[in-house]
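Just one protein chain is left out here, and the rest sit where they should.
Presenting subunit A:
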């Protein structure tokens, strides 16, 4: 199968260094303190944040910082072939930990000692890049819940197929077996808070892929920032704090 045509087009018609269409909406759920839907092409992820609130299990309480709980679940209809996967399957649990680790570096946990923040991520449609989309959705939900953040963490994946570095792999490209590098970046402080690549790859290729993924992250971050600003402006206008 050909992943990049001689004209330089990918299966879904994108150029190698092109992101899929991004979309997001904030505060979509009633009972959550903050929530967001983040969409990258056909990948669609919902995140909900509850808290900061009292720690439920007393001995998990940290005197000097907040603890973050994270749960990643996939809807049964989210994948191409229907599959009922519980929240407790191994892939979901691994992803919960990965997302939690990235969020712990993003939230200013030291400002909220003795509290707990629950982050729930629900994948509605899966088409590659669910872990980075999950991080993006979770960060937007945290921001809309008013949790203090060090920086916006924006995630993006990049891979390498047939001699091309490709940005933001979809499911078909993801399952082609090439290297896949998922990262999340703090764009202002320029720090990586998630880095996963599980493949053998020459150093210089890795560098090219990593740089591409970082550029992707910056683009995603500026999109997220713009949407957050628009949302906040709308809220401020509704309260009469700002005039149109």
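A few comments on the model shown:
In this text, contacts are C-beta pairs under 8 Å (C-beta built on N, C-alpha and C of every residue); 3 or more make two chains touch, one makes a residue touch a chain; residues count from 1.
Assume contacts and distances are computed from a predicted model.
For the chain that is left out, the UniProt protein name among "CCAAT-binding factor domain-containing protein", "Ribosomal RNA-processing protein 42", "LOW QUALITY PROTEIN: TBC domain-containing protein kinase-like protein" or "tRNA (guanine(10)-N(2))-methyltransferase" is "Ribosomal RNA-processing protein 42". When you scan A:58, A:82, A:200 or A:243 for touch with the missing chain, the hit is A:82.
For subunit A, the residues in touch with the chain missing from this view are 29-32, 35, 42, 44, 46-48, 50, 69, 71, 73, 75-82, 84, 87-88, 118, 120, 122, 124-125, 127.
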